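The complex appears here minus one protein chain, its other protein chains still in place.
And now, subunit A:
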Amino acid sequence: MVQWSDFERATIQDIFSKIDSGVVGPAALSRCLIVYPWTQRYFGSFGNLYNADAITSNPKVAAHGKVVLAGLEKAVKNMDDIKTTYKDLSVLHSEKLHVDPDNFNLLSDCLTIVVASQMGEAFTADVQAAFQKFLAVVVASLRKQYH
C-alpha cells in the first residue's frame, strides 16, 4: 500500500479543493493534444484538432477533459486504495480504448504544468513532488490491468 505523509495527503486534498476542475481538466487535455500531437490518435471522433486554437475551442475535448478530471477526483477521495478504485478504468483503457500507457505520463506532465501555472509561487518544489507522487500512483494503477 502506498504510504502518504501528512504533508502529501494535505497537499493533494488542498490542490484539488482549490483548482477549478471545469478549467483544469480541459486545459490539461488540450495542452496534451497540442504539445504531444501523436496523442490525437485516440481522438479521431473529436472533429477538428487541426491546430492549437481548434483544439482549445473544441467542445468534445473540453467535455472529455472534465471526465478525466472527475476520474482523478475519485482517486483523491480514495487515496489509500487507488489501485482498487481504478481497476475498471484500467481494464477500460487497456481492453476497450487500447491506449498505450506511456501516454498517461504525457497527460500527467501537462496536468502538472497547468496546475503549476495556476498556483504560481504556491506550487513549491515540495508541493510539486507530492503532486507528482500522486500522479505516479494514478498512472501505476491505470497500468495495472494491462496484460
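Throughout what follows, a residue touches a chain if its C-beta (ideal position, glycine included) is under 8 Å from a C-beta of that chain, and two chains touch if they have at least 3 such contacts; residues count from 1.
Here is the rule we use: contacts and distances are computed from a predicted model.
Candidate names were "Fructose-bisphosphate aldolase", "AP-1 complex subunit gamma-1", "Hemoglobin alpha embryonic-4" or "Retinoic acid receptor responder protein 1", and the UniProt protein name of the unshown chain is "Hemoglobin alpha embryonic-4". Checked against the hidden chain, the listed residues A:19, A:34 or A:68 yield one contact partner: A:34. Within the whole complex, the absent chain has one touching residue among A:85, A:112 or A:145, and that is A:112. Where subunit A meets the missing chain, the touching residues are 30-31, 34-35, 52, 55-56, 109, 112-114, 116-121, 123, 125-126, 128-129, 132.
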